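Next up is a structure, given as structure tokens.
All protein chains but one are shown at their positions in the complex.
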Amino acid sequence: MFYREAGQFKTNYRADMAVFPISQDRIGIAIILIVAFGVIPFTASDFMLHAIMIPFLIFSLATIGLNILTGYTGLLSLGTGAFMGVGAYSCYKLATNFPEVHIIIWIVVSGFFSAAVGILFGLPSLRIKGFYLAVATLAAQFFLSWCFIRIPWLVNYNVSNAIEVQRRSLFGIPVTGPEAQPVTRYLIVLSIVVVMTWLASNLVRGRIGRMWMAVRDMDIAAELMGIRLLNTKLLAFAVSSFYCGVAGAMLVFLYYGSAEATAFSINQSFAILSMVIIGGLGSLVGSFMGAALIFTLPILLPQLMGSLGLPIQSATAEHITFMVVGALIVFFLIVEPHGLARLWQIAKQKLRVWPYPY
Amino acid sequence: MAQNAIDKSVDTFPKFLLVNARERGQRPAIREKDLGIWQTWTWAQVKDEVKALALGLKELGVERGDKVAIIGSNKPRLYWSMCATQSIGGVPVPVYQDAVAEEMVFVLQHAGAKIAIVENQEQVDKVLSMSDRLPSISHVIYDEPRGLRDYDHTRLKWLNEVQKIGRKAAESKYSGDAWEKMIAEGKGSDIAVILYTSGTTGNPKGVMLTYDSVVISSQNANAFDRLTEKEEVIAYLPMAWVGDHIFSYAQSYVAGYTVNCPESPETIIEDRREIGTSYAFAPPRVYENLLTLTMVRMEDAGRFKRGMFHYFLNHARRWGEKILNKEPVPLGARLIYWLGELLVYGPMKNRYGFTNVRVAYTAGEAIGPEIFRYYRSLGINLKQLYGQTEAAVYITAQPDGEIYADTVGKPSPDVEIKIEPSGEVLFRSPGVFAGYYKDPEKTAETKTPDGWVKSGDAGFFDPKTGHLKIIDRAKDVGKLNDGTLFAPKYIENKLKFYPNIKEAVALGSSRDFVTVMLNIDLVSVGSWAERNNVIYGSYQELAAHPRVYQMLAEHVDEVNKSLSEEGPMAGAQIKRFLILHKELDADDGELTRTQKVRRGFIAERYGPLAEGLYSGAKEVDITTELTFEDGRKGTVSARVKIQDMKTHPPAAAPMDKAA
Amino acid sequence: MRAPDETTIKAGQTLLSVQNVSLSFGGVKAIRDVSFDIKKGEIRAIIGPNGAGKTSMLNVINGFYHPQEGEITFKGVKRKKMRPHDAATGGIARTFQNVALFRSMTTLDNIMAGRTLRMNKNFFWQLLRYGPAEREEIEHRRKVEEIIDFLEIQHIRRVPVGRLPYGLQKRVELGRALAMEPELLLLDEPMAGMNLEEKEDMCRYVIDVNNHYGTTIALIEHDMGVVMDLANRVVVLDYGQKIADGTPDEVKSNQAVIDAYLGVAH
Partner (left out) sequence: MLCVKPYNMLCKIFVIPFWEMWDLPDIFVQTLWEGLVGGTLYSLIALGFVLVFKASGVFNFAQGIMVVFAALSLVGLHAIGVPAFLALALAAAIMFVLAVTVERVVLRPLVNQPDIILFMATFGLTYFLIGFGELIFGGDPKVMITKELYIPTGTYSIDFAGGRVELQKLDITAMVVASTMVGVLAIFFSKTRIGRALRAVADSHKAALSVGISLNQIWVIVWFAAGLVALVTGVMWGARSEVSFALEIIALKALPVLILGGFTSIPGAIVGGLIIGVGEKVGELYWGPLFGRGIESWLAFMIALIFLLFRPQGLFGEKIIERV
């Protein structure tokens, strides 16, 4: 209905292959970015920024990471949490060993460590696929979790056995550590997430994205077209783990402030997987939607119940959240296996053909 | 544009091309959706392309006065071929590309074309298949090389090759401004183009139009609707039709606006939306199809959407035209209309690709008042005009703000009109044709020595509005045996306004009463059948279905009722009708290439049915021959039912009109 | 553009030859001592009743199966063992009997995927999708659009192929194979499951591909009529053995073929 596309024609391939070929979409994304960068930092409360926006964005990034592997390349992974952990721990080691380099650089660089570990555990995908591969990623999850707990070197032999984030500043403004304001941290997280989302969208729309999807849809045909399966899969593992690693590092340095190994347990992997499923396999927009829904559900649910006159305890709320998430997953798989992203696409299509039904 | 209009020295299209290349060289002249995007050529580029092609043609031996046939769908290179031909003094002869070989051979022979520039393998095959009957043709030039690699290329040339020859010639033989000099030799009084009209009877006639007539007509039209170089039009109607020639070629060259060629016939609606035309021209059929499509789709919509759609449509019906005509409208109605614009009208216009449309014309046939009002109520400035090939289109047109569903407007600028006692409309204008090619006899029949042209249409000026009203072809207006006036087309049009009726053929001249043969609209009736669980296995079966008969009988009854209220027409109500078992088809000769029914031919072809209509039979058996798309022939047999209708008594207040 | 080792083979010379190839799965012999050759520029048909080993033969040629005995010479190079992507790099493209498209991708993306081998801008350019990567993408999009135009599938450019009717899917798959600009195109029953009109269209495309791009084509087909119209030479397999080889007319009159193939109701 709001899509008035008459007169939007493309005279070159660059315009035709743009991320948002429809001008209304371009306007929409511009508004979202303006609000995210220009309005929210000034209007949102610290609670809103700290407890909702920052983790939402970080989880979105992790979800994009897993989506690259599972959604785009069709490789099921249950080790997301561990790959995030690799990012967090390597960032910690780098930041404490080389304090002269800025923390934000280390946050991004830690992704490479995660990518390396990802490749290592992706190697079995040479010979195995499907659920077998999922077991390989579980091995990564349990092994790495064990490492986080049992190797004190990783936490610089802290007695608490936890990562403790120190204060670091950018242009004199604290960005990490207890003094860092939520606004500052929010803007850093937002910038990293926006840039990395843009890069991911470049990847998935181009040759590499097509290779991933080809491997996912019909690996035999992909191979007969000269796509090297192992390289393609390892690349997916590397990129996916990179994203998860950066998300993990941000989670600790820009959100939690300190973290123990449990932050990167298998439950974290499951949570991210559920975000991918509900958001939509193979969709970047869906990654944000999935993260938003799964992450905000436990926050919104008690308030919703409360406003309905059914105040509930937080434990109960948590249980109900689990049930709702589980039910939603099944619901989505039945109704729309491609999740919220597909629903959004359908809605958009409806708006484009409005008032026609098709 | 204004400048062009004044500059009398610019009097041929090649000259306009030079002007455009100079003054708006970087503006888009023509686009084609090809390889997924809109490939664009600026006026400067078009000039280069046309020059190369023109000199190439010259090298192939095209001399001043030679005829060049152009056969194919709307493609930039074919439009360039026209200008290229004109630039070296040749005369382009566009030919209907869907004509079967037999029809094509007549035109090519008659015109004595020296070169045929064709679109693709299909057309090449057609021309080559009759090459022994076309000794005049020295070369066949094709645009699309696919599948032609292994053909004998002694007389066959790829258009790009011709251009290559031309470019080489431009460097040596015709270096400098030799080509521009050739263009300068052209005069306004030269023949610009020969357009063959597909007469309802007999062989096509070649209408010769001079540059003067086409240019002046175009200039007047551009001025009338204030068209500028910024217009975007979609070229999809046959290039051999005068309408396309004027709108997609002549007016574009004169105003400098952009012409867009669709990707394929199937994607026109999509392509039109992408481009968002600002100036549209189409026969009523196009508007009817769009509306039918809309209604069919909305039937499938959810209850809410359907309700909303109809609510706002009703509101628009009431207020839309008034708002468009800038009449005073209450604020409340305006607000609801504004909301409707947001929810329905705007999106609908967007779907049609009419969001940016400034002026849209319907011409060629009468349009259903309902359909006409529908588009206007959405806020689309749809207008009617009356035109003919012999007039370089424009005879009358509706000025902005004076729009009526049942008139064709006031005389266009510089056009004089008079009505003969027989009711026939005569006109005289600078756009009038020079004569029929190689047919002085017919020319004399049609055009009086003092320049008046017999339109062949019967009509009258509406005293209230001063607009012309056309009722039918003058020769088709007949009488029943009791002397009642019988205007078959008038009745047919009334019937065709129902979306379920695709075609109608009215019989009655020199008969006791009026009968009609109907063609159902498969899209509309098919969709109705689906909704109402009417099961059918074929077109024939659906057409014979009792419930379809029942539905159409209601339509016929309504037409009878409206006829009864129209004084002289009241006596010509429909007494009996039948539904034809096959679709009328141009390939079978039942329709003209412009999709007009050939009434006489049909009455003959379906003789048994016509007899049955008057014999009182309830059912008639018939076997008909038909032509498949690939040219094979077959037959189809059917038993067709005939239904009797009641007539309504004439209304009390008779209206006194019609000649 | 590519392939430094590309030895040029002129039309009419042998592009690929199969020498004494035998293939078995477990104890089952799928192909027994078959030899034949494919000449550059021709349309070569492989026919035979069900289970004659035709598809296995294609799988051997493009490296999906490795024959226990015999060898294959492609462009003058002998190879005993070849991985499928080596075949692809070498210029062999292939379609499948049961359409192996990337179902959730659009027609455009499927055909674009066919050009993967010819795209080489590295990961970091891909990340930025700017400069070389973008130019490369556009250049290949153009090529792909030409194929789309060639196969007349413009209207389904943006439709996920999983939603297309079977006939169109086959056409898209042909397009994807063409996008590889192969020297040798293997078609596994390109007309299977099509109606008459679709078959005629497909025939025209196959001939046009051969004619327009000069691609050598080896195809498996069931419909004898189609084969007789299309192919320059025909090799007939039965129970994994070659029973005839020659022009369509020769094969048609071969008694062994009549017994084995035409004899069965067809």
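Every chain is named by a letter (A, B and C) in the order it is written, and numbering of its residues begins at 1.
Just so we're on the same page, contacts are C-beta pairs under 8 Å (C-beta built on N, C-alpha and C of every residue); 3 or more make two chains touch, one makes a residue touch a chain.
Please read all numbers here as calculations on a predicted model, not as lab measurements.
K.L.:
Looking at A:Arg26, A:Arg167 or A:His319, which makes contact with the chain not pictured?
P.N.:
If we include the chain that is not displayed, A:His319 is the one touching it.
K.L.:
Which candidate, A:Ile151, A:Ile173 or A:Leu304, sits in contact with the chain we can't see?
P.N.:
A:Ile151
K.L.:
Check each of A:Val19, A:Ile105 or A:Ile128 against the chain that is not shown and name the one that touches it.
P.N.:
Of the candidates A:Val19, A:Ile105 or A:Ile128, A:Ile128 is in touch with the missing chain.
K.L.:
Touching the absent chain: which residues on chain A qualify?
P.N.:
74, 76, 124, 127-128, 130-132, 134-136, 138-139, 142-143, 145-146, 149-151, 220, 266, 270, 273-274, 277, 315-316, 318-330, 333-334, 337
Operating definition for what follows: only the chains that are shown with their structure count from here on.
K.L.:
Could you state the distance in Å from the CA-based centre of chain A to that of chain C?
P.N.:
Each chain reduced to its C-alpha mean, chain A and chain C end up 41 Å apart.
K.L.:
Calculate how many whole Å lie between the centre of chain A and the centre of chain B, each centre taken as the average of the chain's C-alpha atoms.
P.N.:
It comes to 57 Å between the two C-alpha centres.
K.L.:
By residue number and range, which residues of chain A touch two or more other chains?
P.N.:
12-13, 16 - these are the residues of chain A that touch more than one other chain.
K.L.:
Indicate the residues of chain B shared as contacts by at least two other chains.
P.N.:
In chain B, residues 36-37 touch at least two other chains, as defined above.
K.L.:
Touching chain B in the complex: which residues of chain C?
P.N.:
Residue positions touching the partner: 108, 141-142, 145-146, 148-150, 154-155, 157, 208, 211-212.
K.L.:
For chain B, which residues count as touching chain A in their complex?
P.N.:
31, 36-40, 232, 273-276, 294, 297-298, 300-302, 305, 308-309, 342-344, 346-351, 353-356
K.L.:
Using the touch definition from the top, list the residues of chain A that touch chain C in their complex.
P.N.:
Against chain C, chain A makes touches at 12-14, 16-17, 199, 202-203, 205-208, 210-211, 213-214, 216-218, 220-228, 235, 282.
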